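One protein chain omitted, others in place.
Right, chain A next:
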Amino acid sequence: MAHITINQYLQQVYEAIDNREGSFCAELLSFKHPHVANPRLQLASPEDKCQQVLEPPYDEMVAAHLRCTYAVANHDFVEAYKFQTLVVQSFLKAFQSHKEENWALPVMFAVTLDLRIFANNAEQQLQKKGKGQPSEMLEKAAEQLMSCFRVCASDNRAGIEDSKKWGMMFLSNQLFKIYFKINKLHLCKPLIRAIDSSNLKNDYSPAQKVTYKYYVGRKAMFDSDFKLAEEFLSYAFDHCHRSSQKNKRMILIYLLPVKMLLGHMPTHQLLRKYDLMQFSDVTKAVSEGNLLLLNEALSKHETFFIRCGIFLILEKLKIITYRNLFKKVYLLLRTHQLPLEAFLVALRMMKVEDVDIDEVQCILANLIYMGHIKGYISHQHQKLVVSKQNPFPPLSSVS
């Protein structure tokens, strides 16, 4: 592969297309395949050669691909991205003309993946030079992927085996990756809706389903829909292949905060197994109602949490921490008429200095409103009056 001539290469491509060999054709167009390192293929102007062997639009597609290999060999990812755009465009023209057949799906997977990767690389290169608008290339790549998605989603004629709809989940996953990167999560919604209403949704490959649920779970987290987030992320974690430690760890990074918000703290072993000890102090702080430790833990690992995008969600654990602290106060005083002062004292002991009695009342009122405390505040008596039965319902039963 690394030594074939351009003619041999083009002949292989021609035959792959002619025989509808999707996987092989995909390899010949993918940057994961060794042919891209072959200098004989890295031509600056391959158009003529391609036109001699291939029909339009395949000639354009392959010519652009070869130009792309040239650009990549020169480490010019901005150029590479430009040419990969042409590859995807030409591919789409061909793909649309395939009536009631889907043999080219592997090709689509390969070229769209490379498009996203080059968009990433190109943006990084531009950023270093101080040029270009942030996210510009990724947004354009997303538009192209959406065009492919639409072609797949609107394939209503073919039977299930030949349907292009099988490409939808892969493309959704690619689009999710872009939308999360450019921080435009609301764009995930139409994709989720389309997949949800598809009759194929449970039949995609396990790998695709895990990736899909991972992103949909993260989106649910972002929307503060924690029950849904737990469902999706748990599925992803449970079905993720045992050998993909890295992926399992990534899923856990998002599953853990959700579970903690629902009152389930991870064990020490779990954290150690997946090298997530950043969460251990957070866990300890929340279960003990220790606001001081929580603030310290969040501050200590701030960079990590921000990079993963979970810092803001972990801040929500403050409410749970207040609840746990106040429950301790209740258990200590053993009465269901609790003076507000007691809560203030508890907070001071946790070195929370900037909260006064008014704010304590507000925090308590909020906990009551959210259902974490059953009772009411009496301003006249400056007391929190809690229900004699189960005044602090279990966290999992509340949100």
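We adopt the following convention: a residue touches a chain if its C-beta (ideal position, glycine included) is under 8 Å from a C-beta of that chain, and two chains touch if they have at least 3 such contacts; residues count from 1.
Methods note: contacts and distances are computed from a predicted model.
A.B. asks: With one chain of the assembly withheld, which option in "T-complex protein 1 subunit gamma", "SAC3/GANP/THP3 conserved domain-containing protein", "Proteasome subunit alpha type" or "Zinc finger protein STOP1-like protein" matches that chain's UniProt protein name?
C.D. replies: Answer from the record: the omitted chain is "SAC3/GANP/THP3 conserved domain-containing protein".
A.B. asks: In the full complex, which of A:146, A:207 or A:228 touches the chain missing from this view?
C.D. replies: Hidden-chain contact among the options goes to A:146.
A.B. asks: Would you mind spotting which of A:82, A:284 or A:336 touches the chain that isn't drawn?
C.D. replies: Of the candidates A:82, A:284 or A:336, A:82 is in touch with the missing chain.
A.B. asks: So one chain is hidden, and I want to know which residue out of A:158, A:365 or A:398 touches that hidden chain in the complete assembly.
C.D. replies: Touching the chain that is not displayed is residue A:365.
A.B. asks: Which residue among A:75, A:93, A:227 or A:348 touches the omitted chain?
C.D. replies: A:93
A.B. asks: What does the interface between chain A and the hidden chain look like in terms of residue numbers?
C.D. replies: 14, 17-18, 55-57, 60, 82, 85-86, 88-89, 93, 97, 127, 130-134, 136, 139-140, 143-144, 146-147, 150, 183-187, 189-190, 193, 222, 306, 309, 311-312, 315-316, 318-319, 358-359, 361-366, 368-369, 376-380, 385
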